[in-house]
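Missing here: one protein chain of the complex. Every other protein chain is in place.
Let's turn to chain A:
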């Protein structure tokens, strides 16, 4: 077991690299599976110094749920933003910067949250506060900034907290 842990320090990354390699080749063959797995063995070992305090991910079901919600929100967001762009006069939009207090502490978790916010409707994450306790988010149209904070905290941050901590 110990040897296995030494050989594959990061099983998730190994699996991901193998799958990405297979997708890149775009044709199923034993050759590419073996080469992909070889890459999956070497790359995590070589890059190990770059992830010193790697958080452990918990609950594959929760991750799947999070991804599904994020994907759905991205589609809805696209339609909402398209409607704002097409049918609202530019001077009627109320763009705002808002500060979101963060409960997350892992850099990886905060990165995931910031990326999700950028990909979903009408919000772009812009900056982190000096000590990482707040996230600066720009909203395209937010008549009620507090409800946006509430929604992001409840919809994404709570789920990420369960996954990462």
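Assume a residue touches a chain if its C-beta (ideal position, glycine included) is under 8 Å from a C-beta of that chain, and two chains touch if they have at least 3 such contacts; residues count from 1.
Here is the rule we use: contacts and distances are computed from a predicted model.
Visitor: Given the options "Ferredoxin", "Sulfurtransferase TusA family protein", "Multicomponent K+:H+ antiporter subunit G" or "SUF system FeS assembly protein, NifU family", say which is the protein name UniProt records for the missing chain.
Guide: Its UniProt record gives the name "Multicomponent K+:H+ antiporter subunit G".
Visitor: In the full complex, which of A:15, A:43, A:69 or A:99 touches the chain missing from this view?
Guide: Here the residue in touch with the unshown chain is A:99.
Visitor: Go through chain A and note every residue touching the omitted chain.
Guide: 20, 22-24, 26-27, 74-75, 77-79, 81-82, 85-86, 90-91, 93, 95, 97-99, 101, 114-115, 118-119, 121-122, 124-134, 136, 138, 140
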